[in-house]
Each structure stands twice: as C-alpha cells, then as structure tokens.
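Once you've had a glance at the structure underneath, I'll fire off some questions.
A protein chain is absent from this complex, but the other protein chains hold their places.
Our next item is chain A:
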Amino acid sequence: MNKPLKNETLQTEITNISRRNLLKGFALTGFVLAVGMPFVGFAEGEEAPKYGRDAMPNGWVDNPLIFVAIAEDGTVTIVSHRSEMGQGVRTSLPMVVADELEADWGRVKVIQAPGDEERYGNQDTDGSRSVRHFFMPMRNVGAAARMMLEAAAAAHWGVSVDEVFAENHQIKHRPSGKTLGYGELAKAASQLDVPEREKLQLKTADQFRYIGKQSTKLIDGEDIVTGKAIYGIDIQLDGMAYAVIARPPVYGGKVKSFDDSETMKVPGVIKVVTLKGSPPPAIFNPLGGIAVIAENTWAAMRGREKLKIEWDHGENVSYNSDEYRQKMLEAGSKSGGKVLRSTGDITKAMESADKTFKADYYVPHLSQAPMEPPVATARIQDGKCEVWAPTQAAQAGRDTVAKWLDMSSDDVTVHVTLLGGGFGRKSKPDYLVEAALLSKAMDGRAVQVTWSREDDLHNGYLHTVSIEHLEAGVNEQGKTTAWLHRTVAPSISSTFDAASEHQMPIELGMGVMNIPFAIDNIQLENPAAKAHTRIGWFRSVANIPRAFAIQSFIAEMANELDQDHKAFLLELIGPARKIDPIELKDEWNYGESPEAYPLDTGRLRRVVEAVCEKANWGRDLPAGRGLGLATHYSFVTYTAAIVEVEVSEDGDLSIPRIDIAVDCGPQVNPERIRSQMEGACIMGVSLAMVGEISFKDGAVQEDNFDGYQVTRMNESPREIHVHLLPSEDFDTPLGGVGEPGLPPIAPALCNAIFAATGKRIRDLPIRYQLES
C-alpha cells in the first residue's frame, strides 16, 4: 500500500491553527497575545436578564490582542472564531475588524480559532447570529487596534495623538505628511495598553471602507475554486487510518451480535471496533455500532459491507411515517392539548363567525444533507486529544469529547476546518466523539471517521415532522375574528430529554406565539407528540412548517373570501405597530431584548409592499402561470417572497422567477446577504418540491440523493431577485441573515401553484401532486 503523500502546505496550515503555535507565531511578530483576562461582555453576578450577545454562553470578547496580529511586513492576521459553513462569516466579521482598523483587505489574512470560548467568546455558530452578535465587538477590536497603532506612531514622532490618523494600512501625521506603515508600528503598538471600551472612537458610517459595501471578495474564494480549501474531510495526518461505522438503523437500537470474519479478509482493513453508544436521549452522544478501520476510506467501506450484524432495534422499531401522520392529524383535530395562549373567547368567536376555515398542513422530516457529510479526525498523544472537524459547535465538541474520553476539556483541542455546509447538522458534535473513541481504540493513532451519504441520511438529527392545524373565523364584514392554531410535532427537546413531548419556547417562538395578526380571539395549543428519532435543528427550524401553514392558510382564506391576497394579508397584519413579545407570551424572542427587538408590523408590512411592487403583484399572466405571495418574521428579520410558477398541462412545474424582500436592519456585508437569500430561495424550493425523509419499521427509507432528492440546476428558479430594504443607520439592531430567507419560499410557491392551477397543496413535498 502506498503511503499517503504529505501535503506540506496543508500540514503547515493545520499546524498554524493550533493554539500553541498561534501564540508562538504571534509573539514573534506584532500584537503579542498577552496578559490579563479577555474582556467579557457581562459582569459576574449580574442580576438583570441578559439578552442577545450578553446571553450567549461565554458571552463575547473584544480584546484586540486576542483577535488581531500584525506582522512586521504589515500582514494583518484576524482570527475568525465563528465557523464558516457558507454564510460568509470568515469574510464578514474580519471585514468589520479590518474596516475599523483601516486595514487594506488585500493584506488581511484570516485564521480560524480552535474551540475555546473562554478565550474568544461564544462560538456556537447557529441561530443566524454571528454578525448580529459580534458586529459591535469586532468593531471594538478594530478600533482599539487602530488607536494603539495611532498612539504608537504619535509616540514615535513625539507628537500629540490628535495630529495622527489611520488610513489604509498607514498612520499619517497630518501637519507634516509623514507616514508609518502598520508593520513598522506593530511591535510598539502591542506594548501599549488596550484602550478602555468607553474611550474607543468608532468610525461613523460614512467612513466605512468595507461595511455596507458590495466590494469585499470572499477570503477563501480563490482557495475554493482551485481545490486548495481545507474542509474536515481533507485533513490528512501522519499515519492516519480511515474509518466508517455501521450504526443502529433504529434510534435507540444496539448491536445484539456481529461477525466480522469476512470484513477482516478485505485488503486494507486494520481493525474492527465495537463502539459503545448512548441510549436516548441522544444529546450529542454517538449512536454506537461497529466501526471498521482501514488504510483508506474505500477499504473501510468495503469492509463494512461484509459485516454481519444482528441488531436489537428497541421500541422505536414501531415508527412508521404514514401511521405517525395519522396520529398527528388526530391530535390536531381535537382540543385538549396544552394551551399556550388564549386571548378572548375562541369557542364563542368561532360559533358567531359568518364563515369558518379549517386546514391541516404537513411537513415531513427533512435532512440537512450538507454536501460534506459529517467527518472528523482525532489523535491522542501524551494524554491530550486533538480533533479536526467541520463543526458549528467547537466548544460543545470539545466538552463532549472530553466527557467521553474522561479528560478535562483543557486537554482537548478542537481545530475547526471549513464546513462543507452545515445547516444545523454540524451543530451536533457526535461525530467528533466517534473519531476520538476510535483514535483511543487505536492507541492514539490518528483516525478519520467519514460518514457516507447513506449514514448521513439514516442516522441524522432530522428536522421534525409536523401537522399544523389551523382554524379561523371571519365575520360578515370579512374581518378575521378568530384564530386557532394547534401545532403538533416532536420537539427538539426530546433529543435532550427522552420524556419530552411538548415543544420548547424556542420552537413556539418560531411563528406560533409571535404571530403578528390583529385578531381579537386567538387560541394556541400544543398537543403532545412523541419523538422516535433524533430531532435536531435544520436551517430556519420550526419556522419552515409555521410559515408554510399560516401563509398558505391566509391565501386560502383570501381566495374563499374573494379578496386580493396581498390586501387580505395586510388587513390581517393590521396597522404598523410595535408588539411587545412578552404580551404575546413569546418567552424567547430569538434571545433578544423585547425593547430592542419588538415585533414590528410596520417592517413586516414594508417587506410585503416592497416585494409586491418589485414583482409587479397583480399583473396579468398567461394561462398556466401564477404568482404566490408569503411573508414571515424569523430570527428578528422580516422577509416576504413572491414566486412565479409555470405549470404545464402535464403538471411539469418550472419557476421563472422569485423575488424576495428583506429587512434585516443594517446590512454589514450586503453581497453575502444576497447570496444567503439566493441560497435560501433554492433550498426552500428544494424542500417544498422534493424534500422528504420517511420511516418504515423505525428506519429511514431514503438512502442517497436518488431517494432524498434536492433541487438541481435544471429545476432551480431561473431568476432570483433579492431586494434589501434600506435601514436607517448602523446603530439600529441587526437581524439574522442565514435562515430568514427560507420560510416564506414553500408557501409562496404553493400559493403560486394555486394561482396557476387551482390546486391547493397542503402536504409537502409537492413532488407528483401536480400530475393529473
């Protein structure tokens, strides 16, 4: 067997992201990673409730000595502590630092922090909050570093600091025109005290060089298109072995017996290892199973095919998607579930209504299916474990690995590679633990565990399955007077508490509690639903079924009442007002302060108006064509979409155009906001058209991209127009970007199909429902 070639560049890059070398490397150059505790954004023992960035575990840090290093040649190195999974955060946050620092983007290098929240602040990259929560801390980092360089230059010249200013990688002395480069000043600047936060001089918006502009190129763009970018699967260490694992096909199952005699005959197979799993709740623990370790991934896969395993499936073997759907429908059809909120008198209001409506909307399980399946590499040496992984949860990964190895977290290092997609799957670090356990079984030798696509679909942390049961009553004047919503879905909380059958505030705050409608009588209920598989979060999470149900239902009502959908929707939203989430009993509000982030119906109205104007709502279309509208508020951002469809007589559907209007507050990196919205439109089309994971006898039925389909280029919308609504200034609160584009797409698409064909879709995916 040939020995893997060592890729020198790769090795160097990987070594460079280890913390020890980071320290060493920086100490030789400019900003010395130094002294004292990092700035942490909240005080110990604080009594007042914390929101936003202050409420995140381990808070935030804005010490420039942690995040910035400047080499003598002027190269500015900025640490990205959040994980890059396609949202552009390795560009956007360092770009914020570079802007306040007045650094030339062409001379900026970005390195990735290992998992260490005590040092860097929160690293849990999900919830559409990296820029939302770290815009200000990163501005502080850049401004503080800039002021240190200015002070160093002033001292060097023996002039007042008021006479110097930073401009594009230089400090200039205004009266004399003298200049000093950042590289020349770095060492002296690093010796100075970091300015106090209160004394930082931040730029004004008109001084921004990169923030709010379209011009910043992706930091990893060139590496990606030349194949040099390093993802989790690209890690190659000396003597590394490759592993795949046969995991229990049913959640909670375990190995009864196995025979590996044929496996051991496969050339290249080194060892077969029984991996202990953890019974439900899954949390972030591995599922266990039988691992095959080999000289290369292919040999490991072939070895696994030869395993003979008898499974004890456990009680979830009874899980069948069709039966479960019926159960959920029954639960949704009757009252008696947990009442979440009751305003007015729903029974009376329904009885006295002139017209009533009732519908159930179904969204099946979905798999995130990032193009890079879960993969991790681990090595144990001298009582310490190093893991390299594409993870959204570096600190949780570190802690979970430490727990399973019975080590202190201090002895575990998690190096974060680029993520080949995440979408929530890679928030769960179970696969990091698998790699660590396999390295341990190989006496510390480096082991890479790769999930096949089948593994990814069969053993995921799936998007839940749901029925949203909606009822409404309308009076003689056409005004909606009653609104009943029963949401039935296994909760993410079941992954952390096996007995949990009700949804958490986080899930209910995604379009159940925080509906923006001006209706007098509202009842919200949550009947019990038991989970039979690992439920996790998928991009936009519970907003997907809620937007699909509510925005479809409103379109159905408008049609029945012979009203224009847009006018009816705006009537339901009511006048522009700021609703206190507490009044709505929304306990979550995306973790944000109710004062800073009320539910602003004015902003919601504005995105609806904007998208209708841009897509020319109400225009005449030829037969077989239709426009569909939907809006949704999620991750403290307001979006509205219009999908245009064309449906042939045979039921073939194409999408000539999608318009999406977005109000996410200030736009830090508009170019990446656009790309996130474009991607969300396509992912929304994908899950609506073809997305479905189904269960039979407890096991997932779909094996690969033939069974679990995703939208391809030929089925993709031909045009996507993203309309970013201007925001007042950069002092207003930021909204999320990665997720909010997704929820309105499925309902807008189904509303367009209705407009084109008269066919109403209440069950996703649409798949063959248009064939006559």
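Throughout what follows, contacts are C-beta pairs under 8 Å (C-beta built on N, C-alpha and C of every residue); 3 or more make two chains touch, one makes a residue touch a chain; residues count from 1.
Methods note: contacts and distances are computed from a predicted model.
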Of the options "ABC transporter ATP-binding protein", "Isoquinoline 1-oxidoreductase subunit alpha", "Na(+)/H(+) antiporter subunit B" or "Heme exporter protein C", which is the UniProt protein name for the chain that has been left out of view?
"Isoquinoline 1-oxidoreductase subunit alpha"
Taking the entire complex into account, which one of A:G478, A:P505, A:G679 or A:P733 touches the absent chain?
A:G679
Missing-chain contact, candidates A:L419, A:L572, A:V643 or A:I766, resolves to A:L419
From the listed residues A:D99, A:D124 or A:E372, report the one that touches the chain absent from this view.
A:E372
Identify the residue among A:P267, A:G383 or A:G618 that touches the chain left out of the display.
A:P267
Residues from chain A at the interface with the omitted partner, ascending
1-2, 4-7, 10, 84-88, 217-218, 220-222, 224-231, 233-234, 236, 242, 267, 295-298, 301, 369-373, 418-423, 450, 452-453, 671-672, 675-676, 678-683, 686, 704-706, 710-714, 716-720
